[in-house]
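With one protein chain held back, the other chains of the complex are shown just where they sit.
Labels for the chains are A, B and C, by order of writing; each one numbers its residues from 1.
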Amino acid sequence: MSTTPKLNDGISVELRVRYCECDPMRVAHHSIYPVWMEMARIELLRCQGRPHHLLEAEGVHFVVARMSMRFRKPARYDDLIRVHVRMDCSGRIKVNHSYDIYRDEQLLAEAQTTLVCVDASGRPRPIPDGTLART
Amino acid sequence: MSTTPKLNDGISVELRVRYCECDPMRVAHHSIYPVWMEMARIELLRCQGRPHHLLEAEGVHFVVARMSMRFRKPARYDDLIRVHVRMDCSGRIKVNHSYDIYRDEQLLAEAQTTLVCVDASGRPRPIPDGTLART
Amino acid sequence: MSTTPKLNDGISVELRVRYCECDPMRVAHHSIYPVWMEMARIELLRCQGRPHHLLEAEGVHFVVARMSMRFRKPARYDDLIRVHVRMDCSGRIKVNHSYDIYRDEQLLAEAQTTLVCVDASGRPRPIPDGTLART
Partner (left out) sequence: MSTTPKLNDGISVELRVRYCECDPMRVAHHSIYPVWMEMARIELLRCQGRPHHLLEAEGVHFVVARMSMRFRKPARYDDLIRVHVRMDCSGRIKVNHSYDIYRDEQLLAEAQTTLVCVDASGRPRPIPDGTLART
């Protein structure tokens, strides 16, 4: 038995809600959640051994093709937020991720994305072997 | 027969992609689309006769509860973009919208949102009669 | 005598303050003003006959080296804002602009920038002849 988080279970990143990310309703604007999700997803890539900027230098880019989000509770200025990201499945050119966004133990939002691997000019290309290794 | 756009058919807003909305891939970052969608949705509200700031002054706010997006083609810096928004259906406290985002006649992205009506403190409340009139 | 605006006198662009550009104080966050200024400055470049994306394709980029701003009155959500930009002077590799930001006749903010011309790799280079023509 192990309680050690495995990469298979995904990773979490923590961040603090910025003042300018909040709108006149005094809550984080919903358009900032995809930014937080991207930060977590890129960090997952780094843990998988392939830093984002190295992949880009090799002409391997990922673009978001689909995104769905459900907002349950608002995040507020200065809240410490935890974004948990998990790779659900990957195919030849696509990869799916799931996200859970928490403040303490409270679930604020859930999301899913589908990314497509493209080359520097934006054309779909196969994901190179080992890019998304889940060792 | 009429080719005049009816409010039932929604409205379109045009905007130009800003330089800082584009990322190192030289395309509009996906997190900016919800901002464009909100601009169109608020304009629709204005056309429905209830400006957003008046509603807020009356304690009528709408928060995004669900959002799904499909990205088909990238938008690039300085592109002139047309965001078409349509109200799909509304219930007692929720309202659904659909969005199509174009550059010229090319469909770049599609999206749907579900908004929930809340009061100033964020608690769900009924949508006041006439707020989303589709005359 | 002529009341026709001359390019020497600069140009103005109009824009509407977006909801997500406003912070919990219900005013446009100060970090959005440089974005508005850039929009006006790029439009001035377009009027000077050299669209920004063509210049970039030729390896002519401008980066902001200095910026100073004075904020006099807040801009609020949905305000219609007018950003007036004027080229003050240009040298071999630098160009200075001034900005006045208005709501109706009320001056909200003033700003100045110094831009440096750089090549695609970010190294300073001379501004090509005719780029900033003030005919």
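In this section, a residue touches a chain if its C-beta (ideal position, glycine included) is under 8 Å from a C-beta of that chain, and two chains touch if they have at least 3 such contacts.
This is a predicted model, so every value here is computed, not measured.
Which of B:Y33, B:Y77 or B:Y99 touches the hidden chain is settled by the complete complex: it is B:Y77. Contact with the omitted chain, checked across A:I42, A:I93 or A:A120, is made by A:I42.
Within the full complex, the residue among B:C20, B:V63, B:I93 or B:A120 touching the omitted chain is B:C20. One chain is missing from the display, and on chain B it is touched by residues 19-20, 22-24, 26, 29, 31, 77. Counting the whole complex, the residues of chain A in touch with the unshown chain are 18-20, 35, 38-39, 42, 51-53, 77-78. Although one chain is hidden here, its contacts on chain C can still be listed: residues 24-25, 27, 30-32, 34-35, 38, 56, 61, 63-71, 74, 122.
Methods note: only the chains that are shown with their structure count from here on.
Here the chain pair with the top count of touching C-beta pairs is A-B.
Chain centroids computed from C-alpha atoms place B closest to the centre of all protein C-alpha atoms shown. Remark: chain A and chain B have CA centroids separated by 24 Å (rounded to whole angstrom).
Residues of chain A in contact with two or more other chains: 24, 31.
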